[in-house]
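One structure follows; several queries about it will come next.
In this view, the complex is presented without one of its protein chains, the others remaining in place.
After this line comes subunit A, so read on.
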Amino acid sequence: MDEEPERAKRWEGGYERTWEVLKEDESGSLKATVEEILFQSKRKRVIESHGQVRLGMMRHLHVVIDCSRSMEDQDLKPNRLTSTLKLLETFVDEYFDQNPISQLGLITTKNKRAEKLTDLAGNPKKHAAALKKAVDTVCLGEPSIYNSLNLAIQTLKHMPGHTSREILIILSSLTTCDPANICELIKTLKSLKVRVSVIGLSAEVRVCTVLTRETGGSYHVILDESHFKELLMLHVKPPPASSSSECSLIRMGFPQHTIASLTDQDAKPSFTASGVAPGLSLGGYFCPQCHAKYTELPVECKVCGLTLVSAPHLARSFHHLFPLQAFIESPVEEFQEDRFCQACQGELKDKSIFTCPSCRSVFCVECDLFIHDLLHCCPCCIHSQSAP
C-alpha cells in the first residue's frame, strides 16, 4: 500500500533509469550494484541480531521530527512530512507492541527551535493522536539539532540508569542552525550514555555521522519510501545495552484488572491517577503497593513509582532475549528434495535456500525474513512440538 502512490505517478518520480539496474557489467568487477550490497546487509542484520547480547529492554526513546522547510520536498509522496508522520504512526504502534515496558516522546524542530509534541509516555494512543494532528504543521525555516537534543536531554537525564536512553532524529534538512558548538553537546550526550541515531531523508551530513559515531547510535540515509520504513523498523528492536550501564533488579507490579459490575452496590466510581481520559470510572488496575488506580498499562505509578505491567507485556518482549536461530544459507543446487518452501509452498527459484538448524525445514528468502522479523519462531518446529 505504501508504494501505491509512487508507482501510480511514475512521471513524477524523476529519472529513475531502471535499465541501469539490469545492465550487466562487462568485466563484472567495476561496478557492484548498491542493491546487492544492501541485500547482503539485510541478511547480515538478521544474522547479527541473533547473538546472545544483553539488551536494553526498558527504553526511553525521544523521536525528533524535523519540520523544517525541506520537509515540503515532494520526493516522498505526497511530501516528506506527511509520509514521515504516516510511517511514524506505524512505528509507534510497532514500538509499543515489541517494547511494552518502554516509553516514547515526540519532539519537533523547525525555525531554529525545538518543541515538545508529547512527553515521554508509554501510551501509543496519545502519540498517534499527536502525530495525526501534526500533519497540518507548516514547515518553516531550518531545524536545530542542538536545541532538540538539549530538550531531549532535559527529560532523559532523569531516567534511571538501567534503562536505555535513546534519541532518534529524522532529519530532512542538510543544515542545522545551532546556538552553540554542537561538539560540546555530543560530549555531554556521551557522558550521559544517550544513544543518538539519525535517519537522513536526503544525504549524509557530517555532523550526524560524528554524532552517531560518538554516541554509539546508527546513521542511515533512505533510498526511497520502502527503505525508509525498513530503516525505521530497525529501531523497533531494542538495542544492545552498553556493558557499562547499571543493572539492577527492578520491582514491578502486576495489577489485576478489577471490573466492578454495575450490579455491585458497593462499587463507587473513583478518580484515576493518570490516563488518557482522567475522570471518574468504575473499574481499573490498582497498584498492588499503594492502590492507586490506572486505566491502562504499562505505566509507572504516580504515587509510589512502581512499574506496573501485565504479564503478556513482558512475554511479548521475551523473544528479543531468546531469538530464533539464524537459518543456514546454502545454494539451491545442493538441495536434492522437492524444491518447495515449507512455509509458503512456493517453488524455490532463488539462488540460495535457508534451512532451519533444528528441524531441517527449508525456506525461501522471503519466508526466512518473515519468520525472523515477525514470527520469531520456526513454524515447522512449533508444528512438531505441538504434536504430542
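By our rule, a contact is a pair of C-beta atoms (placed from the backbone, for glycine too) under 8 Å apart; a residue touches a chain by one contact, two chains touch by 3 or more; residues count from 1.
Keep this in mind: contacts and distances are computed from a predicted model.
Novice: Suppose you had to identify the omitted chain by its UniProt name; would it be "Glucosamine-6-phosphate isomerase", "General transcription and DNA repair factor IIH helicase subunit XPD", "IBH1-like N-terminal domain-containing protein" or "ER membrane protein complex subunit 4"?
Specialist: Checked against "Glucosamine-6-phosphate isomerase", "General transcription and DNA repair factor IIH helicase subunit XPD", "IBH1-like N-terminal domain-containing protein" or "ER membrane protein complex subunit 4": the hidden chain maps to "General transcription and DNA repair factor IIH helicase subunit XPD".
Novice: Using the definition of touch stated at the top, determine which of A:C67, A:A134, A:I222 or A:C380 touches the missing chain.
Specialist: Selected residue, touching the omitted chain: A:I222.
Novice: Can you work out which residue in A:I101, A:V205, A:A292 or A:I353 touches the chain that's missing from view?
Specialist: Within the whole complex, the residue contacting the unshown chain is A:V205.
Novice: Touching the hidden chain in the complete assembly: which of A:I145, A:L232 or A:C287 does that?
Specialist: A:I145
Novice: Return the single residue from A:A130, A:M159, A:C177 or A:L375 that touches the missing chain.
Specialist: Touches the omitted chain: A:C177.
Novice: Suppose we count only contacts with the excluded chain; which residues of subunit A make the list?
Specialist: 14-15, 17, 27, 29-32, 34, 37-38, 41, 69-70, 75, 142, 145, 174-178, 181-183, 200, 202-209, 220-223
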